[in-house]
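What you see is the complex with one protein chain gone and the rest in place.
Coming up: chain A.
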Amino acid sequence: MDNKRRKFLKMAGATVLAGIGAPAVVKLTSVPALASGSEQAAAGHGSGHGEEQRTGIRLGMVIDMRKFYGNEELLNQAIAACHAVHNVPEIPGRKSEIKWIWKTGFANAFVAQSQNLRSETVKNSQFPVLCNHCDNPSCVKVCPTKATFVNEKNGIVAMDYHRCIGCRFCMAACPFGARSFNWQDPRPFIKTYNPDFPSRMRGVVEKCNFCAERLALGLEPACVEACQGTGAMVFGDLNDPQSEVRKVLSEEFTIQRNAAAGTRPSVFYIV
């Protein structure tokens, strides 16, 4: 009997020692793997600050506020053009409203910028804001059904309404408030229908699609087209050094909305 107990205690002791020692052994043998892992983590962290960008076409926009100051009519035109093309309803009330492109004050548009001692023009003007079609979109990361995704061919942050389950994670994740939720059937609030585009239904989230359907036909986005001739909105490929947007970006000082959120917005503003 005693012999058996002695044997058992010996085995148990050895097992406990092995258990305590195992992590140290694993650590020692897997040092190279750990090192490369931490390197990758550092690179990933760095990309959050704008160093690493997506390659290939990345559509973006420059909004020249100098053309919109004192000319709110132009902004209204752009909004009306977008909302007519995409069957966007006009629902009163801040909770239920649906917006693809809308206007807001400087303080709301550029929350990360100092609001201290701003010029009267900036303080009293309305800024056009829309989905930033971020290079590193937080809405896409949180979508549980992949209803919102980055279109690899043009960098547009697109929506597939067929897949949207209306969980609104994307609305919580978006640092720009660019998404709206359909709390009710939007159809009664749509003024005129564009027969070539669907409406949305109750229970889905919607937002600007950079006019993907118009680009396919060789047209510019509706808002850009509405501002044609003024140069107020310039649209193009941010990754093409020869494009018109890049020309504007290389010549002018531009800011992005809430760039500190790390999503790398593709819409730039000349303020």
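Convention: a residue touches a chain if its C-beta (ideal position, glycine included) is under 8 Å from a C-beta of that chain, and two chains touch if they have at least 3 such contacts; residues count from 1.
Here is the rule we go by: contacts and distances are computed from a predicted model.
Student: Out of "Amino acid/amide ABC transporter ATP-binding protein 1, HAAT family", "Helicase XPB/Ssl2 N-terminal domain-containing protein", "Putative sulfite reductase-associated electron transfer protein DsrJ" or "ABC-type proline/glycine betaine transport system, permease component", what name does the UniProt record list for the absent chain?
Tutor: Matching the unshown chain against "Amino acid/amide ABC transporter ATP-binding protein 1, HAAT family", "Helicase XPB/Ssl2 N-terminal domain-containing protein", "Putative sulfite reductase-associated electron transfer protein DsrJ" or "ABC-type proline/glycine betaine transport system, permease component" yields "Putative sulfite reductase-associated electron transfer protein DsrJ".
Student: Of the residues listed, A:Q77, A:Q113 or A:N194, which one is in contact with the missing chain?
Tutor: Among A:Q77, A:Q113 or A:N194, only A:N194 touches the chain that is not shown.
Student: Can you work out which residue in A:N151, A:Q184 or A:N239 touches the chain that's missing from view?
Tutor: A:N151
Student: For chain A, which positions touch the chain that isn't shown here?
Tutor: 84, 87, 149, 151, 153-154, 158, 160-162, 190-202, 212, 216
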